[in-house]
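With one protein chain held back, the other chains of the complex are shown just where they sit.
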Amino acid sequence: MAEDYDIPGTYVFDADASRRGFWLNQFAMSLMKPENRERFKADERAYLAEWQMTDEQREAVIARDYNRMLELGGNIFFVSKIGANDGKSFQFLAATMTGMTQPDYAEMMLKGGRSPVGARTKEEWEMHRG
Amino acid sequence: MAEDYDIPGTYVFDADASRRGFWLNQFAMSLMKPENRERFKADERAYLAEWQMTDEQREAVIARDYNRMLELGGNIFFVSKIGANDGKSFQFLAATMTGMTQPDYAEMMLKGGRSPVGARTKEEWEMHRG
Amino acid sequence: MARITAGVATSHVPAIGAAIDLGKTKEPYWAPIFEGYEWSKTWIAEEKPDVVILVYNDHASAFSLEMIPTFVLGTAAEFKPADEGWGPRPVPVVKNDPEFAAHLAQSLVLDEFDMTLVNKMDVDHGLTVPMSLMFGQPDEWPVKVVPLAVNVLQYPPPTARRCFNLGKAIRRAVESYPKDLKVMIFGTGGMSHQIHGPRAGLINAEFDNKFLDLLVEDPEQLAAKSHLEYMRECGAEGVELIMWLIMRGALNDHVTPLRRFYHVPASNTAVGHIVLDNA
Partner (left out) sequence: MARITAGVATSHVPAIGAAIDLGKTKEPYWAPIFEGYEWSKTWIAEEKPDVVILVYNDHASAFSLEMIPTFVLGTAAEFKPADEGWGPRPVPVVKNDPEFAAHLAQSLVLDEFDMTLVNKMDVDHGLTVPMSLMFGQPDEWPVKVVPLAVNVLQYPPPTARRCFNLGKAIRRAVESYPKDLKVMIFGTGGMSHQIHGPRAGLINAEFDNKFLDLLVEDPEQLAAKSHLEYMRECGAEGVELIMWLIMRGALNDHVTPLRRFYHVPASNTAVGHIVLDNA
């Protein structure tokens, strides 16, 4: 019963997402332990196979496609542990998800961040991106 | 800040008791695992020494003095696991705590249990017991 | 639309589970108890609910003192019977309706009940004994179950009033679920029992029977009682009766009692059972 929240460019992590993404997120959390980090680094596919994830979720992890992970029930606070494990900064992940380069994203932040104008509703967002 | 609840013959397991009895109860819960049961049986004092309990709590466990355990912060659902580990029935434990023999206690239950008359307040209880 | 068709209350004495599992249900000590549930077993087999919201409490099985949640709603796909120290009871795994459970969770939090959601939990006799009493010994439970666990181990449990109001919120949550579901709600635990300390063995049949009367006719009176009154009158562990008020709160103001049963003793406890039609 995926609900439709009218906020563009946003994956609301609700109970439905939580259910779909349970193992994806639990896998990501497992990377907080050094021994798991080592095993994941040594053979990503083998480590992923140990978790009851869908193949789509596994592919999204391998591809480091964060938006896709979120779409498949990932929660940013969990899946960002994958990025941390790769030695990537949080800002790198954020930039990736917006489709911007990290320097462009960083500059946007220095200039006061993304404006809410045109980013409040899906309709606005579509028009704005034209 | 032990609060005084006016119910006789009863240890109300409140947040204060929970705090005082934390390790006693966690020790008791550990007996749900077969390997811990074995180790406790093999050397009770050695196993108890692994838990951050007070000496009084350890002595109460060794003595199987359930009322004393409750007084020291034990919760019946936790400390009864010690009795289960000894192969004792719950009714045996209950009888012990009332100071009755198990047959006498069982007979009281068959006859409809302990009457609430004289068992509602501490004052009543004292008078009743004379 | 989902709807709650009936409420069931029953004690969940662990010794009853043991009697079932060890084949002792025909023994003279146990036979009157199991006979007390025969009508209800037939009734529920005919009624065929889709889902049961099962209100119970954990007894230091799934939850240690590391974490003491007041209200827990189970949102996992399934829940295994807990090993309470003698191996898990030989009963089926409990299957949830996770989509419905997620809806309940969301609705209850937005309705300002501060639920704890769990996606991993073993369920102990508090949940499995009522299932055995109502559904017997099938290979698979014939109904989905949403577990709702209430803290009654560490004082204070939620107030009787809060429990009654949670029931009302559950009703709103069920009735806002768009799918056609036949839902029942079980309140378990109680009746009179005190299983610890010098006062162990307390049974107050008068209080219990009055409770059964008021549960049907005037649950508001029960919701107004303090923890102290419950503990004093029907034993320290008799406070579990507050869980029956969650069930009752989820039903209409006027309900029809279909079956009522009371027996003393089962081990250290009074056994009470009632079936309320919510038509």
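A, B and C label the chains in the order they appear, each numbered from 1.
What we mean here is this: contacts are C-beta pairs under 8 Å (C-beta built on N, C-alpha and C of every residue); 3 or more make two chains touch, one makes a residue touch a chain.
Keep in mind the model is a prediction, meaning the values are calculated, not measured.
J.: Where does the absent chain make contact, in terms of the chains shown?
T.: Checking the complete complex, the chain left out touches A, B, C.
J.: Which residue among C:T5, C:T116 or C:S176 touches the omitted chain?
T.: C:T116
J.: Sort through C:S61, C:Q106 or C:S192 and give me the one touching the missing partner chain.
T.: Checking each option in C:S61, C:Q106 or C:S192, the one touching the absent chain turns out to be C:Q106.
J.: Extract the touching residues of subunit C with respect to the undisplayed chain.
T.: 65-71, 106, 109-110, 112-120, 154-159, 161-162, 165
J.: Could you pull out which residues of subunit A are in touch with the chain that's been left out?
T.: Touching the chain left out of view, subunit A contributes residues 5-15, 18, 22, 25-26, 29, 31-32, 66-67, 70, 75-78, 80-81, 84-85, 90-91, 94-95, 97-99, 105, 108-110, 112-116, 119-121, 125.
J.: Taking the full complex into account, what residues of subunit B touch the chain not shown?
T.: That gives, for subunit B, the contact residues 1, 14-16, 18-19, 22.
Just so it is clear, only the chains that are shown with their structure count from here on.
J.: If you connect every pair of chains that touch, what shape comes out? Choose line, ring, star, complete or other.
T.: line
J.: Considering only mean CA positions as chain centres, point out the chain farthest from subunit C.
T.: The chain lying farthest from subunit C is A.
J.: Would you identify the chain whose C-alpha centroid lies closest to the centroid of all protein C-alpha atoms displayed?
T.: C
J.: Averaged over CA atoms, how far is the centre of subunit B from the centre of subunit C? Could you give it in whole Å?
T.: 25
J.: Can you work out the whole-Å distance between the CA centroids of subunit A and subunit C?
T.: Computed from C-alpha means, the inter-chain centre distance equals 40 Å.
J.: Among the residues of subunit A, which ones contact at least 2 other chains?
T.: In subunit A, nothing touches at least two other chains.
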